[in-house]
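A single protein chain has been removed from this complex, and every other one stays in its place.
Then we have chain A:
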Amino acid sequence: MIDFSRVQKELQECSRDMESSGIKVTPVSDNLVNLSGTIPGPIGTPYEGGIFKIDITLPDGYPFEPPKMHFVTKVWHPNVSSQSGAICLDILKDQWSPALTLKTALLSVQALLSAPEPDDPQDAVVAQQYLREYQTFVGTARYWTETFAKTSSLGVEEKVQKLVEMGFPEALVRSSLEAVGGDENLALEKLCSG
């Protein structure tokens, strides 16, 4: 059974110091099992300026079991799957401790963006690029940040227009955007998958 009173406390604490940490956690559903987190890309990295959305699911045993997290925003990083957004981070697996919180876990994910560990990769292709062609890696990571992690600044109408220009019918574009909470990339994925 999830310790909901603890989850409530965590959410309050998160919103209290959101200004300083830049880390946001909001419930997606009323049951507090599905949450959504965002972390700003660390300064001085190819992820700088981007806002990265992370999907959080609390297992039954939380906080005795780690929260399940994966990137919703596409990220080019050796320890994050470029396909699924899966994160390779020990504290989200066997090194979890109940003294960690959603906020500290998200801070760790943010730290992972600053300090990739290519020897323990989640995405072998990205890791290989990081090790062999570092400049290409930086370029790709920056491009992905620009393309996928910065679009939220666009207004809804601009997003609609952009997607309509791609050839999707306007009504469908609007309903898809609404269904995914205004995220342009998710809407595109939804439109493409029919």
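Here, a contact is a pair of C-beta atoms (placed from the backbone, for glycine too) under 8 Å apart; a residue touches a chain by one contact, two chains touch by 3 or more; residues count from 1.
Here is the rule we go by: contacts and distances are computed from a predicted model.
**Student:** Which of "RING-type E3 ubiquitin transferase", "Ubiquinone biosynthesis monooxygenase COQ6, mitochondrial", "Large ribosomal subunit protein mL46" or "Autophagy-related protein 13 N-terminal domain-containing protein" is the UniProt protein name of the chain not shown?
**Tutor:** "RING-type E3 ubiquitin transferase"
**Student:** Please pick, from A:Asn31, A:Gln95, A:Ser114 or A:Ser175, the residue that touches the omitted chain in the full complex.
**Tutor:** A:Gln95
**Student:** For the chain left off this view, which of A:Gly41, A:Pro63, A:Gly85 or A:Pro116 is in contact with it?
**Tutor:** If we include the chain that is not displayed, A:Pro63 is the one touching it.
**Student:** Just one of A:Cys14, A:Ile39, A:Leu58 or A:Ala127 touches the chain that is missing; which is it?
**Tutor:** Only one listed residue reaches the unshown chain, and that is A:Ala127.
**Student:** Even though one chain is hidden, which residues of chain A still touch it in the full complex?
**Tutor:** Touching the chain left out of view, chain A contributes residues 3, 5-6, 9-10, 63-64, 81, 83, 93-99, 101, 119-121, 123-125, 127-128.
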